[in-house]
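A single protein chain has been omitted from the complex, and every remaining protein chain is retained in its original position.
Per-chain residue numbering starts at 1, and chain names A, B and C are given in the order in which the chains are listed.
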Amino acid sequence: MLEELKEKVFQANLDLVKHNLVIFTWGNVSAIDREKGLVVIKPSGVSYDTMKASDMVVVDLHSGKVVEGDLNPSSDTPTHLVLYRAFPEIGGVVHTHSTYATAWAQAGRDIPNIGTTHADYFHDDIPCTADMTADQMAEYEYHTGVVIVNRISSGNINPVHTPGVLVKNHGPFSWGKDADQAVYNAVVMEQVAKMAFISLSVNPDTTMNPLLVEKHFSRKHGPNAYYGQKKKQ
Amino acid sequence: MLEELKEKVFQANLDLVKHNLVIFTWGNVSAIDREKGLVVIKPSGVSYDTMKASDMVVVDLHSGKVVEGDLNPSSDTPTHLVLYRAFPEIGGVVHTHSTYATAWAQAGRDIPNIGTTHADYFHDDIPCTADMTADQMAEYEYHTGVVIVNRISSGNINPVHTPGVLVKNHGPFSWGKDADQAVYNAVVMEQVAKMAFISLSVNPDTTMNPLLVEKHFSRKHGPNAYYGQKKKQ
Amino acid sequence: MLEELKEKVFQANLDLVKHNLVIFTWGNVSAIDREKGLVVIKPSGVSYDTMKASDMVVVDLHSGKVVEGDLNPSSDTPTHLVLYRAFPEIGGVVHTHSTYATAWAQAGRDIPNIGTTHADYFHDDIPCTADMTADQMAEYEYHTGVVIVNRISSGNINPVHTPGVLVKNHGPFSWGKDADQAVYNAVVMEQVAKMAFISLSVNPDTTMNPLLVEKHFSRKHGPNAYYGQKKKQ
Partner (left out) sequence: MLEELKEKVFQANLDLVKHNLVIFTWGNVSAIDREKGLVVIKPSGVSYDTMKASDMVVVDLHSGKVVEGDLNPSSDTPTHLVLYRAFPEIGGVVHTHSTYATAWAQAGRDIPNIGTTHADYFHDDIPCTADMTADQMAEYEYHTGVVIVNRISSGNINPVHTPGVLVKNHGPFSWGKDADQAVYNAVVMEQVAKMAFISLSVNPDTTMNPLLVEKHFSRKHGPNAYYGQKKKQ
């Protein structure tokens, strides 16, 4: 079942390696079939070198139960499911331990929106979640999703316009309309995390005019977007 | 028309990828035919993997109208045109979001001329533009060119001797006598941006003797230049 | 003798190059046959390009004498032997001068456990040894092992749960149940050293909740570990 989606999720997982976002097995991509209420996700701890499209695991959006697949799904599956349930607009989710984004997560700081590369894809600062409580840790991966959703909600952030977060002391999660766009946004997060680290080293107090944020974001995403070939008015 | 120039602009765009200055579609190169008053530029948002020389777009230097080409020209085309009109000596323009130069642009600081690698190609500190006003943002790409020209002018900078700027919170623009030299200067900017970041981390107060700047710049570019094979007097 | 183990040690040495942990000949891997009391180790100063599995040297765990092999064993052999004698649970040892882990060793600081990437593989801060005394330096490589064992012991650290240290002003040593796992842990050390450097630059005071350390470590290594495919309960 869902052979086409499995192939897409498989390829998107390999793209994480191609873009140098993962070493060993430290990353996972999923995508959802909204009509069927089923999520396709990478198996847990399987090497990217030997992984096949048919190894992708199908789980139920609501129960989290494995519907098809011989392998354990990613241990982060409950986090992915919380995000799909909370954000109905999204179709793909990515988690990595990419170097610079993870370093910001370890620092416990939002990545400040100080450049148009950031504003082109993320409207707001990329937020960092709060600490998890001891009670929450008892169902750790589920509550990883909960603290993400709470952070997006408490910040009045539109998850379509700011498609990613840092989980404190852990690493980045990103999402998009499908698996490919979620991977794209993971690449952007890593790049803006690296550039912000350098910028703050050179000038710790730098800021960006909020008008410039609006300009750049709307240039690519607003109703009058004019970047690229597809959006000719 | 302009098939030879299209091929050169196409190859120069691929060189940005080869030199690791761009990811995805985040960069563009143009070149000008001064006699015909026509500029050849990369199409907007097209992948470097599938791009062909025949995809290059020809626009009129003065009106900015597309003269030939099926695709939208780069959304940064108005910026390129302002530079060609203001700096009659230049033949090629490059824009990238290369990591270290963009980080300096995000920091809002000029890249200080503290080494001979810098002085060999850029006579002055590489200047960072002022913030754009809300009014200017209404015609954003056009005014990106305007703030560049204003910064060069207000700094009494010779644009041939200092062939590049940082647009504040955005990224680097560079230029040269043709597309290849503009790419070369983009590579130099990224490298000196990286080295200056490291140098300032190791010694925030470092400077260079202005006499050494003159010596190195003139060694390659002065009337008695003696570097390389072509400039034997 | 020990042809299979020689092949594994040989391949593990090549993996150091593949993972960009060594340049020139600056690294070595060994593994032990506990039943026979013999250690297989890379020869000293031999290029990775021309090295063969049959070049691996066999030394006696207790006497340190070469039992088989035409080449000198790694000059770090006495350090490896001290570790095998002090930590009976380990089967492989790695030493490199990998960039970021070595930089922390040069800084004389423990790598703080501030992220789940670290906690997934190293329960504690990765400790840095004390200075060696002048007397100890007379038998330098032997006492390199001694200061490692002393640091593990004085910190009440379980060497299986924290499989690596920094030797002050020198570089990292790591270990594991076999040569492959010791190499894996060397890659993890380099990655967490890099991320911690960036995190502290962005936020010098960052910390991680100790409960989160326990959660992540036990997720992969505790009695109820549930990461991957092999540990289904």
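Some observations on this one:
Simple rule for what comes next: contacts are C-beta pairs under 8 Å (C-beta built on N, C-alpha and C of every residue); 3 or more make two chains touch, one makes a residue touch a chain.
No experiment lies behind these values; they were computed from the predicted model shown.
Shown chains touched by the undisplayed chain in the intact complex: B, C. Shown as candidates are C:S75, C:S154, C:T207 or C:Q229; the residue that touches the absent chain is C:S75.
The residue touching the chain not shown here, chosen from B:I114, B:C128 or B:I157, is B:I114. Residues of chain C that touch the chain left out of the display are 23-26, 43-46, 71-72, 75, 97, 99-100, 102-109, 131-132, 134, 137, 140, 169-171, 197, 200-201. Residues of chain B that touch the chain left out of view are 114-117, 184, 187, 191, 194-203, 206, 208-209, 211-212, 215, 219, 226-230, 232.
Note that in this section only the chains that are shown with their structure count from here on.
Here the chain at the heart of the shown protein, by mean C-alpha position, is A. For the two copies, chain A and chain B, the CA superposition rotation is 90 degrees, given to the nearest 5.
Averaging C-alpha coordinates per chain places the centre of chain A 33 Å away from that of chain B. As a whole-number value, the distance joining the C-alpha centres of chain B and chain C reads 47 Å.
For chain A, residues that reach two or more other chains under the stated contact definition are 200-201.
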